[in-house]
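A single protein chain has been omitted from the complex, and every remaining protein chain is retained in its original position.
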Amino acid sequence: MAKVERESTVDEETLRDFLRGMLLIRRFEEKVEERFRAGELPGFLHVAIGQEAVAVGVCSAMEEGDVFASTHRAHGHTLARGTPPNAVMAELYGKVEGCSHGYGGSMHLYDLERGNYGANAVIGGGLPAVVGAGLAFKLRDEPRVAVAFFGDGATNIGTFHESLNLAQLWKTKTVFVCENNHWAESTPGWQHSPVWDDMSKRALAYDMRAVKVDGQDVEAVHEAAREALEHARAGDGPVFLDVETYRMHGHYIGDPQVYRSKDDRQEAADHDPISRLRERLGLSDDEFESFDADAQRVVDEALRFAQSATDPKPEDALENVYA
Amino acid sequence: MAKVERESTVDEETLRDFLRGMLLIRRFEEKVEERFRAGELPGFLHVAIGQEAVAVGVCSAMEEGDVFASTHRAHGHTLARGTPPNAVMAELYGKVEGCSHGYGGSMHLYDLERGNYGANAVIGGGLPAVVGAGLAFKLRDEPRVAVAFFGDGATNIGTFHESLNLAQLWKTKTVFVCENNHWAESTPGWQHSPVWDDMSKRALAYDMRAVKVDGQDVEAVHEAAREALEHARAGDGPVFLDVETYRMHGHYIGDPQVYRSKDDRQEAADHDPISRLRERLGLSDDEFESFDADAQRVVDEALRFAQSATDPKPEDALENVYA
Amino acid sequence: MPDVTYREAVRDALGAAMRADESVFIMGEDIAEMGGSMGVTQGLLDEFGPERVRNTPISEMAIVGTGIGAAMAGMRPVVEIMYEDFLTLSLEQIVNQAAKHRYMSGGQVTVPLTIRTQGGAGWSPGAQHAQQLEAWLVHIPGLKVVYPSTPEDVRGLLWTSIYDDNPVVFFEHRLLYPVKGPVPEELEPIPLGKARVVREGTDVTVVAIGPLVHRALEAATKAEEEGISVEVVDPRTLQPLDESALVESVKKTNRAVVAHEAVTRMGFGAEVAAVLQYQAFDYLDAPIERVGAKFAPLAFAPVMEQYVVPHAEDVLAAIKRTVGK
Partner (left out) sequence: MPDVTYREAVRDALGAAMRADESVFIMGEDIAEMGGSMGVTQGLLDEFGPERVRNTPISEMAIVGTGIGAAMAGMRPVVEIMYEDFLTLSLEQIVNQAAKHRYMSGGQVTVPLTIRTQGGAGWSPGAQHAQQLEAWLVHIPGLKVVYPSTPEDVRGLLWTSIYDDNPVVFFEHRLLYPVKGPVPEELEPIPLGKARVVREGTDVTVVAIGPLVHRALEAATKAEEEGISVEVVDPRTLQPLDESALVESVKKTNRAVVAHEAVTRMGFGAEVAAVLQYQAFDYLDAPIERVGAKFAPLAFAPVMEQYVVPHAEDVLAAIKRTVGK
């Protein structure tokens, strides 16, 4: 296991930007929960409330030209990478203005322009593509990196194994970000993985560089991600980021979490990455409120935009099947 | 990594039986090569010449009621477990008297009576079944163990990952025997796995007990297997046996091995487990010849049996599709 | 007869089978404490405990494969693949292993495994959570394939599948879970390979499966109003297929429509059409109509999703074409 150099590259103003980014995601997803409960949103959705520091910390370390693949819990990664909130919200409403033009939905957010190769609703489904992109960057000798986000539960699928094995074997320009929130739907880590409390052990099977990170500390995540991206970009091989984080809400919106203890929920609540950053920055209530108000304003605008956006024509369903 | 207790349970006479078993497999497969080249055998075949100590060492440690799954390279495991050579040879000829009654062939040798759950022609294909059998034994609290044989190349398939992960998670009564001959067809270990020279690292991803064994030393294999089977039988969890061995011949019969260096072939030839055991036993030429003659006699008889055995009726092809 | 939902009927069959036989146990993702992503297995953990109601990791290949091994070792596992889209992760074990062990062993091995899965569109789950893939399994000798449309059928057929000595792939439909229907007081096993005439009629036969059985009945009622008498037949088991029941019906009505939610192209309806045109050639007064999903993945936006999947109106239109109205 590698250790991360600790001298921070993150100044105060950057940290404030991180807070803005995390608040945007938090308020966005709270609004999504509200509108879903109100019956306005089709399908089913997953929020990453509690995991904002991972999205912001990693995406802020990515550079122009870098690409990534996300999961069923994709709002945070997508917003953190800069896709306009209007386009993301519109997608959740299944509108033409959505970032996938209404074809994808919450679990299939795409934004090729910003290197978003797609959120994936099949666990592990996006990992091989990220290895393949990292291979292409290596073959063409481009200073680009492909990043995969996935959860602890995803480390149990064969696709995960084949992807990490191949990435290390070929030293593709890839970074694997494991968001270990200790839950796979209703299944706690100890019930789904023999190494649930130390996912970095997975990397040992490939001799892959692994780094443990506190996923509630956005600065630490950013630093680890920056170092990992450098490593991969330089062609020194892929890196496995073992990020410890917390799922503060249910697996999906509306999940009664009958399977989850009060204590476990409380523990998650006690690890809110936003409160933590707020303290770290020593913000007064007023300062924080103004950050918050900005975020809220953007989200409200996104909602207005999405609600008044355009429905696809039914027959559009037969478009985009082939190039 | 666990180390094997070294006090040997194997006496001189047992070692002589091991030699008999290994010679039987060697002569059997040499005959198979000869007959295949002569155009008598349908399909395509793989011999395990050089790996006899693994088959004999492991199978001799198994007990009545234990089961196993094999691979495309299955003659040795099947013979070592006691399936009559006549029945094995007859299967290679596609005869009714074959151990799979002509339905299976070399890559699908079965013998349920002796716990042979089938040789598998899909890499990794037999592993989950062995975990499932080990689970059944655990659920019914039976003192039985399920053993999986597979090669180094098989550690790259997702099925391998999911199987070992689940076996450790549920502590099934399972032993995984990785025969690392450093080749997957024409692909050398370094080209297919980042940990090709230390496969026991694969077990680290599951916190699984792993034991390294010299696969050319039948006594060492037997001891390691005995200890592993005890461990699994006692319900203490699965064990991964990382067995270093050599493929002395081609991947399949007739393989010109254009991809393989003279040195590599020579190195394999220099690690013949039979010569090694012969020396260990300090056998005179006459003694060895007599062992060899016995083996040859059994093989000749098996060939006679198979050549004069019964062809299935064409329409038998529609039997056994359903129970 | 009491009314129960399709969901309760599945749960009944699982519970009854587990009570009746120690060797029956269930495995799948989130089936224990949560009771399954569709709530089907709720309560079973409390009654049977964690040894027999097993939450699994996200390992579809191993879920099926361990089921195979446990079955070979004498158990009767019922494994669940949460969405049939994820069958794509376990087909190696289903197709190369479960379906072929008995054959490759020349009859030595028995694999009494039931693989439950569910899917279906109509609620905007998106392109990776709504596919209907039953046709694939029908192509594979060694498998039995069941796709019930009512609470009574799903309960009786699941019981029979569990006690069948062959691997059975058992399809349920997401939208059917809340559907209520009458079931006998006592669980009555239903034999595999027997179709059911859901509605009698004389002018045209609609062979429908899963949710399309219900949409076909709607269409039949509407057709009635226009003076078209529709017979609706549900094969229930796709493999083995009760060909004679389908053929007999068509010989009576001289017209046929085949309806399912899966993509029409290469869907199960193709096989039924091929069978009917062959065995009832001289009886057919019109081309066999196929009703299924249009040729596209399932979009997220409801208007697009609804445009792709077949509705009662589509069945009705097909019925009318067969009678030239």
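Should a chain be cited, it is by its letter among A, B and C, assigned in written order, with residues numbered from 1 in that chain.
The rule is short, and it goes like this: a residue touches a chain if its C-beta (ideal position, glycine included) is under 8 Å from a C-beta of that chain, and two chains touch if they have at least 3 such contacts.
None of these values were measured; they are calculated from a predicted model.
Trainee: Looking at A:Phe18, A:Phe44, A:Phe137 or A:Phe150, which residue reaches the missing chain?
Mentor: A:Phe137
Trainee: For the chain left off this view, which of B:Pro42, B:Gly65, B:Pro143 or B:Gly235 is in contact with it?
Mentor: B:Pro42
Trainee: Looking at A:Gly50, A:Pro85, A:Gly125 or A:Pro238, which makes contact with the chain not pictured?
Mentor: A:Gly125
Trainee: Going by the contact rule already stated, which one of B:Gln51, B:Thr83, B:Thr174 or B:Ser193 would touch the omitted chain in the full complex?
Mentor: Touching the chain that is not displayed is residue B:Ser193.
Trainee: Which residue numbers on chain B touch the omitted chain?
Mentor: That gives, for chain B, the contact residues 42-44, 91, 94-95, 100, 102-108, 120-125, 153-154, 156-159, 184-187, 191-193, 258-259, 311-318, 321.
Trainee: In the full complex, which bits of chain C touch the chain not displayed? Write them out.
Mentor: Touching the missing chain: residues 85-86, 88-89, 91-92, 94-96, 99-100, 103-104, 126-128, 131, 133, 135-136, 138-142, 239, 262-263, 265-271, 273-274, 277-279, 281, 284, 286-290, 295-297, 299.
Trainee: In terms of residues, what is the contact footprint of the unshown chain on chain A?
Mentor: 67, 98, 100-104, 108, 110-112, 117-118, 120, 122, 125-137, 139-140, 146, 158-159, 162-163, 165-166, 169-170, 319-323
Everything below uses one rule, namely that only the chains that are shown with their structure count from here on.
Trainee: What is the chain whose Cα centre is as far as it gets from that of chain C?
Mentor: The most distant chain relative to chain C turns out to be B.
Trainee: Using mean CA coordinates as chain centres, what's the gap between chain A and chain B in Å?
Mentor: Once rounded, the distance between the two centres reads 45 Å.
Trainee: Per the centroid of Cα atoms for each chain, what is the distance between chain B and chain C, given in Å?
Mentor: Chain centroid spacing, chain B to chain C, equals 40 Å.
Trainee: List the centre-to-centre spacing of chain A and chain C in whole Å, with centres computed as mean CA coordinates.
Mentor: 36
Trainee: Two-or-more-chain contact residues of chain A, please, as numbers and ranges.
Mentor: 156-159, 191-193
Trainee: Return the residues of chain C touching two or more other chains; collapse runs of consecutive numbers into ranges.
Mentor: 56-57, 59, 61
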